[in-house]
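Input: one structure, supplied below.
Of the protein chains in this complex, all but one are displayed in their positions.
Here is chain A:
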Amino acid sequence: MLIQVLLILAVVLLLVFFLRHHGKSKTAASVKIGFALFMVFGVIAVLRPAELTRLANLFGVGRGTDLLLYGTVVAFGFATINTYLRFKELEYRYAKLVRAVAIQNAEKPNAEPAEH
C-alpha cells in the first residue's frame, strides 16, 4: 500500500534528521531512546495494524488507530513542554546577555544635570 510506504519513509526521515541534528548536542539520551521507540512503534502500527489492534485491546482501547492517536497526543504534549522549557532556558541566557551589554554601556549622570 502506498500509504504504508509514505508513512514509513516519513518516520525514517524524521528519525535520521532527529539523530543527526541532536547528535552533538546534550539532549538527554533517554529522550532520544524514547523518540526512537516511538518511531518504531509508528512503523509497526503502519505495517501490522492487526497487531496494533490486539495491543490496543490489551489496554482496553477498541481500535489500534485510537491507541496510536492517544500515544500521539501524549507525545505531542511531551514535545510541547520540552520546547517550552528549552525556550525558557534560551530566554534566560538571552536575558543574561542583554544584561551584560546593558551594564557595560551604563550611562552615569552628567556632573551637572540639565535643568528644565
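Here is the rule we use: a residue touches a chain if its C-beta (ideal position, glycine included) is under 8 Å from a C-beta of that chain, and two chains touch if they have at least 3 such contacts; residues count from 1.
What we mean here is this: contacts and distances are computed from a predicted model.
Asker: Can you tell which of "Sugar ABC transporter permease", "ATP synthase subunit b", "Glycosyltransferase involved in cell wall bisynthesis" or "Extracellular solute-binding protein" UniProt lists for the chain that's not drawn?
Answerer: Listed in its UniProt record, the absent chain's protein name reads "Glycosyltransferase involved in cell wall bisynthesis".
Asker: Check the options A:2, A:29 or A:103 and report the residue that touches the missing chain.
Answerer: That would be A:103, which touches the missing chain.
Asker: Taking the full complex into account, what residues of chain A touch the chain not shown?
Answerer: Against the missing chain, chain A presents residues 81, 84-85, 88, 91-92, 94-95, 98-99, 101-103, 105-110, 113-114, 116.
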